[in-house]
Structure formats: structure tokens, C-alpha cells
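Here the complex is missing a single protein chain, while all its other protein chains stay put.
And now, subunit A:
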Amino acid sequence: MLTLAERRRGIGAGLTVLIAVILFVGTAVVTLLAWDGDQSASRLFTAYTWSILRFTLLQAALSTLLSILFAIPVALALARRPGFPGRVWIVRLMALPMGLPALVGALGLLGVWGRQGVLNGWLTAAGLEQPVSVYGLSGILLAHTFFNIPLAVRLLLAVLERLPAEYWLLSASLGMKPFSIFRFVEWPALARVVPGVAGLIFMLCATSFTLVLVLGGGPAATTLEVAIYQALRFDFDPPRAIALAFLQITVTAAVVGLVTLLPAATDMVRTAGRSIQRLDGRSGPSRLWDFFVIAAAVIFVASPLLSVLAAGLRADLWKLVTGPRFIQAATTSLAIAVTAGTIAVTASLAILNARQAIRDRRDPNLAERLLSTSLAGTSSLVLVIPPIILGTGWFLVLRQFGNVGDFAPYLVAIINALMALPFAVRVLEPALEDHRRQTARLAAALGIGGIDKWRLVDIPVLLRPILTALSFAMALSLGDLGAVALFGSSDLVTLPWLVYSSLSSYRTNDADGLALILGVVCLFLTILGTAGRKEHNNV
């Protein structure tokens, strides 16, 4: 029930974002293709290309399946137990892996699961002669579930927590059994978002690079992203790189499209907004099960992080923090993260508003429907565009206007914002939908609009999801090494860059320490992202 002006403004903003994204990506691709270089000597697609395409899809599909399967019981258990000891910290823990550079995560995982890790230590003590090796598909799946189960848990939990209090009252008064509650209350809510979350995780895993190479054990386990990287970096063969990138984007789009076509989207009723009290799950076995599930998830996610912590504490942290480059790197990283996060959240709000404005119309015309679909597609598929293509393309564009080093931080921030866009959209979408459903009519009836509506109606409710989305986006940007690192200048130093720089100068200890600091910064961010949660539970 938007006014005509509101609808126009919403659609206009969405269209602007769409055009901006298309121009940004398009400029990079066109510039690269127009680059007057050597003719591509090698054939575009070889038998090897097809075999890595197969492997890319296989590992991504399995990683997604496992992540979702394990995340659902954890999210259900956490939603059922609002009073679980340390719950808010468990939720924060789930946001930490995202902010870690992939390599740091991999080293942490190997501290637990590796040949010399804790588990193999126990197995050897128990009399096993050869260590159990995780390298290969199992290692890749382990790493991808470590990074993505927490992501899925957070996104699913957010949906479960928004279920109206009436549902729980009703299911209690009907005496519904746990399975019935799952079938009639929880699953319909989850089903709304599972396809989207699965699509997101699939894209993350399909474009995985460092994790796949380090834990995959060899070139049999590799992704298209590696081939794209080689084509641009070693061979400098832009046509081949772009052909491979198109293959990656098309195939991923097809898979993600199929997943999101799955029937979903059940509408929820309006609620009186009373405080939520879970009346189910009081039985002993139910408590035991939830405790077991939550504990298992915490151990799985926390143990590699503890290994990062243990390694980091061995470094001379004080000397690191007071080192000449640290302050510069930390400031740069934070400035980039804030910029990227702000852009991502603003763009997501514009996209979601536009889609809502279009849906608000009784019968949207073809152009509007097309716009809505393009917005949905763009806001997820940007994730599979290899950053190295954007970085190299924009390098070529910007060097005509001066020193590329001067533009680098803005470029990194924009690329990071694009990468974070799908996450921000996933976090904001359900919250925004519920909010509109509950307030749209009333606001229209009261004639509140514009700034007043934002201030009085939207901000109080949407602040929390916006902060969560912002912290997601910022954590993602903090952990990113930066596409421009490949063409970087010594003036652009970020925290992950410092981690790699220490490693490439034999300073493993310093790298461990810096990784720990990066983890702590992310922890602060997630505290920001979960602010106000406690107050909500106490009501």
C-alpha cells in the first residue's frame, strides 16, 4: 500500500543500483576484452576444464548440502533455548569464521584435524600408526562446512526468532508434539529462506580458491577460479580468463536458479508483536538433544579458532600492535570495511525496497517484473564474478586517470561491497518483509511517510537487522585480501595483507599474532551486529 511517489522512488533507487552494478562489472569486462594483447594461443576449453568444472560443482553441492543439513538442527535448538547459557556468545561465535582470511581458517582447522593436529594426536596415542589424512575432498568439505555452517545457522536462526509469539501459544494449547511443531511451524518458516541460503553457500564454495588448493591435496581437486587466476596472472590471456569466468557464472547461475525455483514463500500472518516465549521442548530428552547439538556445533566451530588463538598468543602481540605498519593497516582495513559495509547495506535496502514496491502493485507490467528478477539475480550472482577480473579490468581503466595506487582503496571497497551484497540482502530481506507486512497498512492509514516514517516506524524495528547486515559485510571485507593486492602499491596495506606479508617473509609467528588480532576485531564487529539482542530477550 505505497503511495505512487513512494513506489516511484523505490523503483528508481533499485534501478540506479542495478545500473551501477552492471556498469561497474561491464566496464571491467569490456576493458579487458578490448585490451590489445597476444591472441589466445591455447584452446579455451580442454578436457581438463570439464573435469575441474565437474569437481567444482560436486564439491560445492556436497559442501552446501552438509552445511545446511547440520545448520538446521543447530538453529532449531538455539531458537528453542533463548535462555541457553552463553547463548549470545554462541551466536557471536557463529559470525567469527567469516572474518578470517581463508588461509588463517585453514591453518586453524589443520591445528585440529591435520596430520599433527589434536585429533591425530589422540589417535596416535590410542595406537594408530599412520595419521588420518584430511587432504582431498574430505578436507575441502571440512573447511567449507567450518566456514558455512555458522553462516547458515545465523541466517536460519534470524528467521526462527522472528516467528510470532502467537504460533508458540497456539502450538502449546494444541498440545503439538515436537515433530508437528517442526512440520507445521518451524519448517514452513525455514523453507522460505533455505533455498536462498543454500544458493549463497553454493556460490561461496564454487568460487573457493585458497581453501580448495591448500586442503585439496593436488590439481585433481581444484576449481574454475584457479584456472581463471592462472589465465590472468601467469598467461595474461584476458579472453581465456573471461571465457572461463562466463562458464563459471552461467553454470552457477543455472544451479542457483534451480535451487531458488523450489517452492517456498509462504506468507506469514500479522502479529500483535507480543514478546516471544517458547513453551515447547520442556521434556528431558528434548533438552538433552538440544544441549548435544549446540555443544557439538560450538566445539566444531570453536576448536579451530582456539587453535588460532593458541598460535596467536605465542607471538609478541604488543610489539605487533605498536609496529610501524600496524596502525596504518588497521585504519585502512577499518575504513575500507566501513565504506564497503555502508555501500552494501544501502544498496541492499534499495534493491529490497524496489522489489517490494514492484510486488506492491496489483499487476506489475513486464518491465517491472523483469527489473525485480534482475535485481534478485544481480544481488546474488555478483558473488561468482572473480574479483581478479574486476581488479584487472578496473586497473586498465583507472591508469588513464593517474596513479592507480590512489584509486586502489576505493576500488577494493567497492569490490568488497559487491561481494557483501548477497549477504546483506539475505540478512535484511526477511526482516524487511515482516516489517512492511506489519506496518504498511497502518502507516498508509495514518498518512506517515518520508523521513517521519523512517524515524518513527522503520528505524526502531530495522536498526537491529541493519546493524547485523553491516557487521556481516564489514567482517567479510576485513577478511578479504583484496583483489587489488595483485596490482597493489606499497601504500595500500590492510590487515590480511600484513598477515600474508609476514608469512612471505618467514614471519610465521607474526602472522599468527596478526590473525588473532583480526579475529578479535571481527568479534567486536559481531558484538555490534548482535547489539540489542539481550534487551529483547529480557522483555
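Following the convention adopted for this analysis, a residue touches a chain if its C-beta (ideal position, glycine included) is under 8 Å from a C-beta of that chain, and two chains touch if they have at least 3 such contacts; residues count from 1.
The rule is simple: contacts and distances are computed from a predicted model.
Colleague: Looking at UniProt, which of "ABC transmembrane type-1 domain-containing protein", "Thiamine ABC transporter substrate binding subunit", "Septum site-determining protein MinD" or "NADH-quinone oxidoreductase subunit M" names the chain we cannot see?
Modeller: Choosing among "ABC transmembrane type-1 domain-containing protein", "Thiamine ABC transporter substrate binding subunit", "Septum site-determining protein MinD" or "NADH-quinone oxidoreductase subunit M", the correct UniProt name is "Thiamine ABC transporter substrate binding subunit".
Colleague: Which of these, A:143, A:203 or A:226, touches the one chain of the complex that we don't see?
Modeller: A:226
Colleague: Please identify which residue in A:408, A:475, A:495 or A:523 touches the non-displayed chain.
Modeller: Of the candidates A:408, A:475, A:495 or A:523, A:408 is in touch with the missing chain.
Colleague: Of A:88, A:296 or A:396, which sits in contact with the chain we cannot see?
Modeller: A:396
Colleague: Touching residues of subunit A against the unshown chain: what are they?
Modeller: 35, 37, 41-42, 46, 48, 51, 103, 106-107, 110-111, 114-117, 130, 133, 135, 209-210, 213-220, 226-227, 229-230, 232-236, 311, 323-325, 328, 331-332, 334-336, 338-339, 342, 392, 395-396, 399, 403, 405-406, 408-409, 485-492, 500-501, 503-508, 511
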